Every structure is written in C-alpha cells, then in structure tokens.
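Up next is chain A:
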Amino acid sequence: MDPKKIVLNVSGIEVIYNHVILVLKGVSLQVPEQGIVALLGGNGAGKTTTLRAVSNLLQGERGQVTKGSIELRGERIENLTPADLVQRGVVQVMEGRHCFAHLTIEENLLTGSYTRKSKGEIAANLDKVYAYFPRLKTRRTSQAAYTSGGEQQMCAIGRALMAQPSIVLLDEPSMGLAPQIVEEVFEIVKDLNAKEKVTFLLAEQNTNMALKYSDYGYIMESGRIVMDGPAAELATNEDVKEFYLGVGGGQRKSFREVKSYKRRKRWLA
Partner candidate 1 sequence: QAKEQFFPVLVYRTGAYAPNGVPFANGYVDYLKYVNAKGGINGVKVSFEECETGYATDRGVECYERLKGKNGGATVFQPLSTGITFALTEKAPGDKIPLITAGYGRSESTDGNVFKWNFPLTGTYWDAADILLQHVAKKEGGWDKLKGKKVALVYHDSPYGKEPIPLLVERSKMHGFELQQLPVAHPGVEQKATWQQIRGSRPDYVFLWGWGVMNSTALKDAVATGYPRDKMYGVWWAGAEPDVKDVGDGARGYNALALQHGAEPNSKIVKDVLELVHAKGQGTGPKEEVGQVLYMRGLMAAMLAVEGVKRAQERYGKGKWMSAEQARWGYENLALDQKKLDALGFSGVARPISTSCADHRGATWARVHTWDGKKWNFTSDWYESDAAVIKPMIKAAADKYAAEKKLERRTAADCQT
Partner candidate 2 sequence: MGYFLETLLGGLMTGMLYSLVALGFVLIFKASGVFNFAQGAMVLFAALAMARFAGWLPKWLGFESVILANVLAFIAAGIIMFAVAWMIERLVLRHLVNQEGATLLMATLGITYFLDGLGQTIFGSDIYKIDIGMPKEPLIALESTFQGGVLINKEDLIAAVIAAALVALLTLFFQKTSTGRALRAVADDHQAAQSIGIPLNRIWVIVWCVAGVVALVAGMIWGSKLGVQFSLSSIALRALPVVILGGLTSVPGAIIGGLIIGVGEKLSEVYIGPMVGGGIEIWFAYMLALVVLLFRPQGLFGEKIIDRV
C-alpha cells in the first residue's frame, strides 16, 4: 500500500447483529488520504455492514462492533455518534437511498447541509449538486417519496455532498441509475477527489466501474477480506476477471449463453 497517510484504519473488526448473528469476522482495511478505495464482493459479503461500522450507524440496526478497532486520523471512533463523525467530515450515503420521504428534493438537499453554517456556502453547494444532477433541479419541489428510484439515488448522493465531507462512504452509488448517470456519478467521485481532495470508500457491485475509478480495492466474501491490491492489479487478476468482470478466458460472455453453461438444475422438470 502506498506510503500516503492513512485516514481511516479499520483493523480486525467483528460485527454481530442482534447479539447472535456474526457477520464480520475480522475485517481490516485502510483508506489513504485522498484515495478512492473500493470494497467489492457478492451479496451478503458484509460490505454494507463494514460501512455502517465505520459511520457508526450500526446501532439502529441492532448491530455491534465486538472486536477490533476503527481509527480516523489516529482517533478511535467506535464510540462517537454518527453526528460527531459528520462533524469530522465522514458522511455515508446509505444503501437503499433513505431519502426523507415527506421533504421535497430541495429540502432533502438542504437538510444535508445541517452541519454547515454559512449561508453562502450552502447556496454554492446546492448549485454544485444541481449542476451535477440537473434532473434533481427539475424535480426539486417534488416530495422525495414520489420521485423515481434513480432520482432518489441522486438525491441521496447529492445530500451527502451538501455536507462538504472530507470522507465519503458510498454504498452502492450506481444502483438503479441509468448507464450515463452511473458514469457521471463516478466522474463526480473522481472530480471531487481530484479537486476537493475528498477521500472515498465505496462499496460497489459494479466491479467494472469501481475498479476503473478507484486506486485500491478490497474483495470481501462472507465477512472476510479475501483479496486486496491496487485496482489495476485486481483488474488483471484471473479470478476477478472470471467472477467479477465476466471476462474470464478472454471474451465477455453473453448473458444468454450463461444460461446454458451455468445451468445446473432444470426447474420443475
């Protein structure tokens, strides 16, 4: 890993839900200053849980970090409230959008700047978000619950940006977005990273995109980190190519062919 300064250091954490379900089994990862780190892995691997552990949003899910430590710029943060973390610049974009249903899009965005006090800055941020997502501007007076899935996703990302974070935890930002918006979102990530020196930790299923835009990647499987390395290296790894990028053995396979080669059971034969 590069010698750059580590801002976020997760070491050996275990997470238990409901006192009985052990989900993370010793996850360690580091996020360097100004890095874009991708967290990859299949359904249920524990990506969301890892992000929640970092942002301290586990409590509401009745989850608990039982082992290990999480440090932000050298400070232990397990006992801080999520609000404290936002004050320190760490903002999470939650999986599944979580927009404030009754608030309009614009109110949602403005609420995002709760921790910001300067009016001018807030207005500038709002303009910036609208510039990133013009669709939000056209829907700004609509209650969030009545916008489409993708619009809500944009709203959730925009809302997080309104807090002017220094570290953003992005949980599946591309989910439900149209292809060109997906690309835009990643461009925004790159843009913010380059211009405003924002650090990103992103959990993604869209491995292709994620590896293209990130510097470093971790791959999780059932609660453990199974592989990590610079993004470029991961992208050339045979297993990653086969299972995550779908280009194992050269050519990308058609989803239609997948059907015959992967079939293992006839349904209701």
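For anyone wondering why these and not others, all candidates are chains of the complex that A comes from, given by their letters.
Going forward, a residue touches a chain if its C-beta (ideal position, glycine included) is under 8 Å from a C-beta of that chain, and two chains touch if they have at least 3 such contacts; residues count from 1.
The shown structure was predicted, so the numbers you read here are calculated from the model rather than taken from an experiment.
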{"item": "Direct contact with chain A in this complex, candidates 1 or 2", "value": "2"}
{"item": "Complex interface listing, chain A residues touching candidate 2", "value": "55, 57, 59-61, 81-83, 85-87, 91-94, 98-103, 107-108, 110-112, 114-115, 143, 145-146, 159-160, 162-163"}
